[in-house]
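First comes the structure, then the notes that go with it.
Removed from the display is one protein chain of the complex; every other protein chain stays in position.
What follows is chain A.
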Amino acid sequence: MEERHETTLKSICYHCGEDLPEVTYQLEDKDFCCAGCKGVYQILSENNLCNYYTYNQNPGQRFKHESRLEYLDEQSIITQLIDYKGNDSSIVTFYIPAIHCSSCIWLLEHLYKINPAIFSSRIDFIRKQVTITFNHEEISLRHLVETLIQVGYEPLISLQDVVKEHQKGLDKSLILKIAVAGFLMGNVMLFSFPEYFGLSGFEKQFQRLFGWLNFAFAIPAAFYCGKDYFISAITSIKHKHINLDTPLALIIAVLFLRTAFEIIFSTGPGFADTLTGLVFLLLMGKWLKQRTYNHISFDRDYRSYFPIAVTTLSDGKEKPVSINEVKIGDRLWIRNGELVPADAILMKGDAWMDMSFVTGESEPIHKVLGEIIYAGGRQTGEAIELEVIKPVSQSYLTGLWIHEHYKNDVQKHNFNDSIAKYFSIGVFVIAFSATAYWLFQQDSHKAWSAFTAVIIVACPCVLALSTPFTLSAILSVFDKKGFYVKNTDAVEQLAKCDTLVFDKTGTLTTTKNAAVSFHGLISDLEKKIVASLFRNSSHPLSRHILKELNIKEFFPVKNYLETPGKGLSGLVTGLNVYAGSLSSMLKATGHQPVGGVHIVIDDVYIGNFGVEQEWRSGLNTLMSSLNTSFDLKVLSGDTNKDEQRLRKIFPEETVIKFRQSPHQKLEAILNLQASQKTVMMLGDGLNDAGALKQSDFGIAITDDINNFTPGCDAILKGDSLGLLPNFIGLSKAGIKIIKASFFIATLYNSIGIYYAVQGTLYPLVAAVLMPVSTVTIICFTTFATRILARKNKLL
């Protein structure tokens, strides 16, 4: 058993599990794919941490690149990052995207073995965060991050602090209110039971005690747990409109006042049971509504793509500076793979900008000296020098986020708030006419009790509950199919959409697979030679081509050289082989400069590998099924090279626009909204960010849920795109369920009102009617959602 175990491991790296290259790195009869993996193993074995490899096989991740960490020595940045600083210990929390298995938890919680200056480290697995307590006298923050990188866990430190955003989102007061309300409800129910079953003679002596106890419990229920309803009701009345909280606050107030009167003047048992039960259920509904995915962030903007610091040059010296402090006229020093954080002019160096963040175009663009480089471009190649012409917060790209047009939540009207107005008017009409009738009959006591009873019975509690229950049930159905919607309000928004706008790159195409095509003639031997060269590179293009070539045997490669952003070269079987971009080829060949990977063997131009993103499967069926009920549109940032293909996928009348800048996409959404359309936008990158935010329902499509996605209302896994009509169908069905449950609630209320207007509502009827109607509604919404989910083929 043990032996077999070894042989299966031989062909893959012991640390990361990737295929072994020709030249392996060995240590203690274990094979590694690269120096990075070997280095991690070495550190772990030196520190007695090899348990890391026993919990999971090949738990590590391949080493990516070296990051520059000088900025972590800057005091201003350190204070920005650190949570707490004491006399000799500091606490810091990092977001580490590489956390993925139990080995990660084990290793990161044993960091103290590597460096004793680290006191303790705690992992939050779901949020992929580690909180480290360390002695800042003995280990600097930079050294700490270096230690993490050494063991293969590089923290992601960006301008928008993921960790701090999470902490801001946590609101514990609602949980505390629910706990208190549950406690109050349980106790009040207990003391109300004797009343429900009827009191025998000697139990009567307890009646007053139970009454006063119930009254005591009703006070915190109304004024602590129900506080938010009063606040919300008062603000909405000040703004002269009525939301659902207004009638709810009125009911809580009436229930409390009647309980207080009945207990103090000992005229009856009061309604403390109804009051506490109502408050508890309302808070539960509120909690369901607020619940969201705590491991997915929906509010990201450009800041999560930007680093926290950038290298500036002053008097020829490099100095890391916090991005917020970059001023106009500063000289920036951008190395290979680094991002330009502000609009700037190219002063020195050969700039090849990968603008895919901004435009969606993946081919690097060559910039000449004196040209403006917009923020968001990523340099591929040698280091360049730039002069800043606009501060970070006012650049072309960041302008997308401070656009004044953005929809605000006040405009979003949900079903509940629109019906609350009519509901409240109806209740008041019934309540006042009942009072008027009894006053006319000269029975002021009955008038008072009829008025309060109508308000108590006509409780829109069901309204407040059916929406969160239905929509959160729908959320969990979506969740299982890879569609993560921000919150329950967003589901209502989804149901209203009538226009769908698609982005092309990354949305209709997938980043997971690529279609590789070769232009030119290549022999089998040459294929083998080229594959041997590509095998040494970890660049995604090399990996895609290697997969396509499908070669099993390889030649050894000498003098291997990889120039970032340009290409590979090496000596294979005595032949000089080059693979890379046309512009950086050693000798001019006279071919037209086209994208892709060009191959030259011994000064002879062989041909060109075109690597194109593959279209997602099932697009034709998806579009034809969507076309029946939606307006479809395509906004692409790319050139029109794929127009033929897109025309085949989409129905004839579809508007397809190319070369759309992020701002043009935003404008297009605004124009659609101006013509009374409810727009759903599907996009993936920063170039869609403005449109995603402005649209009524923005969906970010991603192939890996842990990747950064721009701010949106929902995140959809690429594989589930085909289910989009089903998702929309279920959300529409959900709205119907809510309306049906409103009808059921009205039936129950009519029974209650029948007794209430006569002034004969006994607390027991109210106490029974409310939970019965609530249970009916919860059962109805749950079952109806399941049945309709099955009908939409989502279960």
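Operating definition for what follows: a contact is a pair of C-beta atoms (placed from the backbone, for glycine too) under 8 Å apart; a residue touches a chain by one contact, two chains touch by 3 or more; residues count from 1.
The rule is simple: contacts and distances are computed from a predicted model.
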From "UDP-glucose 4-epimerase", "Cbb3-type cytochrome oxidase assembly protein CcoS", "Mg-protoporphyrin IX chelatase" or "ABC transporter ATP-binding protein", the hidden chain's UniProt protein name: "Cbb3-type cytochrome oxidase assembly protein CcoS"
Touch criterion as defined above, residue of A:I96, A:I123, A:I263 or A:L546 at the omitted chain: A:I123
Of A:S76, A:S102 or A:T267, the one touching the omitted chain in the full complex: A:S102
Chain A residues that touch the omitted chain in the full complex: 48, 51, 55, 102, 105-106, 109, 122-127, 170, 172, 175-176, 179-180, 183, 186-187, 190-191, 202, 205-206, 209, 213
